[in-house]
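In this view, the complex is presented without one of its protein chains, the others remaining in place.
A, B and C are the chain letters, set down in written order, and residue numbers restart from 1 in every chain.
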Amino acid sequence: MSRGAPIRIQGPPTTEGTIMDRSVRGRRAFAFPTLDVPPAEVPASHARSGAPGLPQVAETDLVRHYTRLSQQNYGVDTGAYPLGSCTMKYNPKVAEAVASCPGYQRLHPLQPDHTVQGMLEMLWRLERALCEITGMARATLQPPAGACGEMTGLLIMRAFHAERPGLRDKVLIPDAAHGTNPASVRIAGFEAVNVPSDDRGLVDVDTLRTLVDDRVAGLMLTNPNTLGLFEERILEITEMLHAVGALVYYDGANLNAIMGKTRPGDMGFDIVHINTHKTFATPHGGGGPGAGPVGVSEGLVDYLPAPLLRRDDDGSYRWDRDRPRSIGRLHGFHGNIGVLVRAYAYVFGHGADGLAEVSELAALNANYLAAMLAPAFPLAYPDAPAMHEFVATAQPLKDETGCRAMDVAKRLIDLGYHPSTVYFPLVVHEAMMIEPTETESRQTLDGMAAAFLQAAEEAHTDPDLLREAPVTTPVRRLDEAWAARHLRLRWGAGDPPD
Amino acid sequence: MSRGAPIRIQGPPTTEGTIMDRSVRGRRAFAFPTLDVPPAEVPASHARSGAPGLPQVAETDLVRHYTRLSQQNYGVDTGAYPLGSCTMKYNPKVAEAVASCPGYQRLHPLQPDHTVQGMLEMLWRLERALCEITGMARATLQPPAGACGEMTGLLIMRAFHAERPGLRDKVLIPDAAHGTNPASVRIAGFEAVNVPSDDRGLVDVDTLRTLVDDRVAGLMLTNPNTLGLFEERILEITEMLHAVGALVYYDGANLNAIMGKTRPGDMGFDIVHINTHKTFATPHGGGGPGAGPVGVSEGLVDYLPAPLLRRDDDGSYRWDRDRPRSIGRLHGFHGNIGVLVRAYAYVFGHGADGLAEVSELAALNANYLAAMLAPAFPLAYPDAPAMHEFVATAQPLKDETGCRAMDVAKRLIDLGYHPSTVYFPLVVHEAMMIEPTETESRQTLDGMAAAFLQAAEEAHTDPDLLREAPVTTPVRRLDEAWAARHLRLRWGAGDPPD
Amino acid sequence: MLAVIGRSSIEELFEQIPSQVRISRPLAMPDGVSEIELLADMRGLAARNVHADDAVCFAGGGAYDHFVPSVVWALAARSEFYTSYTPYQPELSQGVLQVLFEYQSMICELTGMEVSNASLYDGASALVEAVHMTLGGGRSRVLVSAGVDARAVDALRTAGRGARYEPELFDGEPEVAGDVAAVVVQHPNVFGVLEPVRERFEAAHQGGATAIEVFDPLSLGVLAPPGEVGADIAVADGQGLGNHLNYGGPSLGIIAGRLADVRKMPGRIVGETVDVEGRTGYVLTLQAREQHIRREKANSNICTNQTLMAIAATVYLGWLGPDGLAELGRQCASKAAYAASALADVPGVALAFPGQPFFKEFSLRLPKPAGEVIDAMIERGFLAGVAMPHVADDVLVVAVTERRSRAEIDAFVAAMGEVLSQ
Partner (left out) sequence: MLAVIGRSSIEELFEQIPSQVRISRPLAMPDGVSEIELLADMRGLAARNVHADDAVCFAGGGAYDHFVPSVVWALAARSEFYTSYTPYQPELSQGVLQVLFEYQSMICELTGMEVSNASLYDGASALVEAVHMTLGGGRSRVLVSAGVDARAVDALRTAGRGARYEPELFDGEPEVAGDVAAVVVQHPNVFGVLEPVRERFEAAHQGGATAIEVFDPLSLGVLAPPGEVGADIAVADGQGLGNHLNYGGPSLGIIAGRLADVRKMPGRIVGETVDVEGRTGYVLTLQAREQHIRREKANSNICTNQTLMAIAATVYLGWLGPDGLAELGRQCASKAAYAASALADVPGVALAFPGQPFFKEFSLRLPKPAGEVIDAMIERGFLAGVAMPHVADDVLVVAVTERRSRAEIDAFVAAMGEVLSQ
């Protein structure tokens, strides 16, 4: 009943075909007013020779094709989506409603500040709220996603150290960190150094101590960490780095676990990025857009990207472009404003009390689901209590039945649920990283748990149900190797010559 | 490829359950501002004793439940919908976009006329356009659907005759007429008299002549008629009725066939109703809303419902309530304005040229599809050429294979198409009434034709494919007798005592 | 395609239309325009209207500025719902059919009645259809309380011309003779007053007539529902249930009654059933009542109804739930009481029915014609209420919904003070 999307069997061979397959010469959806000025052409030397091979279809064709494709997609609106680390929450409809008013949607990014005072005040309030939630001094709203936020933070580290003596070329990262962390470190021109986890799934503080020296620019950490565990020795860690003049970066992907309970700033972090599409339920749109605001402590404010929002004494707002020590800009304009408008709706709709409750429910749901699954899928790190998400392992199941985490995941699809994250973090064998978020009700959690346990049961009794799953979807298991071998990355493309 | 909705098989026992099945005590979606005035109660004598048994659910529950139900529904946006007489066209998205601006959506029906001049001007322009399209003098926009339009027209007939000597208690109706016609006649206080069709499917004019006398208040006709055939002797017919002082009513359900080609007024009709959800593609919403504007010739204007829109010499608009000879009102306010706004978008978006083209394409598509189906499903009345829709018969197929029109219809579902109207009009055996409308492309028509012919083929080779169809839908053939016997008309209702 | 049908031009398809009735000229209206132009035209017209976000709405009279949560139309506007036709093929229409089954269930829960149909056009049409259910068996008179909305009575009068009855207005106690078919009471009445509806309906039953209540669905969190006060048939306009004002339509007509009368009920009714494999499903049932089967013997002609609005109402009632409905009622009652007493203190203003109980709507007597006051208040950014010219020039009916804040009410009262002191 609280299961997921209508998922359908199609006998072969009925896939939808692309919009190009609906194209018929001369058919059209577009219409423009008849040209009411003298026609003008671009110079022949710059003119296009042949028309592009775009589809020629009617509006009805567009509507049926993309409506049908949408129905072949699973979203939070169709069912639970317990992807660990991705934090898939329900996206309140009010945010969509308000974000579409022309007063937000129809603003040009370069219009004079005095014509967008309402917009700027909203961004200002949002920035203040984010700083209060994270314990930071100021924040930039420019980064369009978390990875860009990481880049921003690392460049701030670089700028900070550049003004100080000594070479700082290393950034420490826990081995369980998300892939964007090491990638960002490399792109920011640092060397990434892995910090191992101890057997409780926490940063191995003793090893860390051996890695911390005056070549270290900083440490990147999520807390609760990527295993959903809180780094209890966080103060010791941040002090250790500050002692050598390094900075500590907070990857905010798990901020939703601690709102109103503790703040990165209070733990000693100097730089924080937030994923609004995780913490503040801005729709992820099938892969994006996101927004990755970055907050910093007092001493780092001057390095924040330009322009930075400024509130003048008369209560008016403007973009301050005169920031000599800034790292510069990371976005063509002001960032993903439309996403930030939705984040504002979530932050101020929930408010101080609501946000704290969000973290409480996230923790309650995660621990409840972990307990329900434990018989078949034990916690990878049972010693430290889970917070908003947990990593279970299908290793025992694999040992007993040969069925892997991926088989369980695919079977869950046939049982009507979106699977959890699997095989991440890499440090856990047969990892199943599960984050129910505050969105899911107990009834949904019970249904999900029953499905997990049924799959585990079937792994013993009828393993083909798992190995052959899914069978109820528009397509069955897809051959990723085939895709990489043939590289059909566009319609009409045959196999490339190799 | 141009097939219909994703349609899915569910193994038992997974129907969705009602929203009540998701209810959990204390869960809530609603929130109101905290009461900022002193609390007040209604007197105990008027107070409700117990709370109603409404569901207690979160917004997420609502979204998932109704999203999922929507995905179990077929609409024009998912595929072709060739219901004869119902005229299911594509509903342009622009109409939805514009109808939702607060300047239309947030108007109170009783606010002063001078505060809604934009609204009134739109209605005025729409009325003028409808009068031009139908050849009438004035029109009321009040009737919320076609049946109410019929009632309006019949009461106008009654008022007209009431001011004249002689008893007029009969209204003539072709035997093929839509059910609302006779029902409206009866409710308007007249006796319905059936006019037989001749073997060409047209009004039997000679028999009609024997029925026309001074007791006849009027005749109701669609033209093209319900069989999709044009009444060629229409002038003879209307003159015949006028000769005895009777009026002629035009049921506009088929107006989409003749726009810009001929006009009811030019054919001698005195009263016309229009179904905006047919002719002008206003969304039918799964059963409604509609709008049924009624136009009349000069001599009947005084009888139109009150209030009637009026344009003053200064170019301002107002509702004229001072209409002593009016039949009165049929709607609590001004009618289904939100529907009329969408009709305006269609009428003025298409314009004079576009509307004529709509009728041309409707006729072309219908005749093309009729020709494609003829081998297996011959026209019920092959002698008169079809216009925008046609009635084919499955009688030969039934004779040869025992498969009935309904079996063909259900098989079409498994083949991905919404069936045509079946068993209407009642005068045709195994009737399949098919109206592709201007919406469908040749590709879609070819796909539909192939499906019809495949079904006919299978009726010979593998009739169970038809008799057991549909098998690809959320539920299979439903037992209507069971429903009528058990009368479960609400949740929690057991079988009624009988 | 022409080749397939053996024609040389599309024009040939229209040859059967006699030349005398053909129009040779294009229709006298502009040619088609692009979406850019259409939007400019229609947005321009919309911009010339003063809407309820421009002028704070204290107007009621059957259409109310209740809050419509964003979730309602995010779901009701799913295109699989709004681009579908009447569910004649149930296997392809389980979505709409099940929502309507839930709608019928919620209306029953709300009203305390046994059975609901799947919607009618609006409140006025629901009243007309309800009255038509009661005619016959020697009973042809229709008694209507003077507290019933005048527009609904007009609609009844119009329909009566065909069905041969003339609604008779009564004040206070109705006199219910043996030829009376129906007694109609609106509760709260058109002035907002809560009449002693139980007594009225008792009188109706004494005389063997059918008791019809015109109710306000949003009042039923706090007011006794029709089922508790003795109504045999309950009708209402459902606009407030998640539907926008829309200048008066589309809204929906609610009708609920006794199971024993279900075969007299107008419009569509959805019933639960089973498929060939025993799965639960939903279909249109009791269709033998309807015009497409019964034709001239049907006692209603309704075909198209207001399904989409019923879908919105269903989502909205799910959003409210029992607690939300009660809270909404409390807020309307409290805010209306607050506004009424503040307005009664404005010099020259008096309650039209002092001491009489009301819910969210109440009537004032003004020192000036209500129409003038409404116009003056528009200038100040308020839609002050509804005038009752057919009753008295100086009566203003004011509605206060849960949506109004104390600040808005205080500003409204202040503005009334200004307007009336001039």
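One rule holds in what follows: contacts are C-beta pairs under 8 Å (C-beta built on N, C-alpha and C of every residue); 3 or more make two chains touch, one makes a residue touch a chain.
As the structure is a computational prediction, the values presented were derived from the model and not from experiment.
Contact with the omitted chain, checked across A:Pro196, A:Gly299 or A:Gly351, is made by A:Gly351. In the complete assembly, the contact with the undisplayed chain comes from A:Ile187, out of A:Ile187, A:Val205 or A:Leu453. Residue in contact with the omitted chain (choice from C:Pro69, C:Pro87, C:Gly192 or C:Gly267): C:Pro69. Only one residue in the set A:Pro196, A:Gly328 or A:Pro375 touches the chain that does not appear here, and it is A:Gly328. By the touch definition given at the top, chain B reaches the unshown chain through residues 31-33, 63, 67, 92-94, 96-97. Those residues of chain C that touch the chain absent from the view are 35-36, 43, 53, 67, 69-70, 74, 79, 402-403.
Heads up, the rule we're going with is that only the chains that are shown with their structure count from here on.
No other pair of chains has as many C-beta pairs in contact as B-C. Each chain gets a centre from the mean of its Cα atoms; the one farthest from the centre of chain B is A. We define each chain's centre as the mean of its Cα atoms; on that basis chain A and chain B are separated by 47 Å. Distance between chain centres (mean CA atoms), chain A to chain C: 46 Å. Contact with two or more other chains is made by residues 33, 35, 69, 71, 74, 79-80 of chain C. For chain A, residues touching at least two other chains, in rising order: 63, 67, 92-93.
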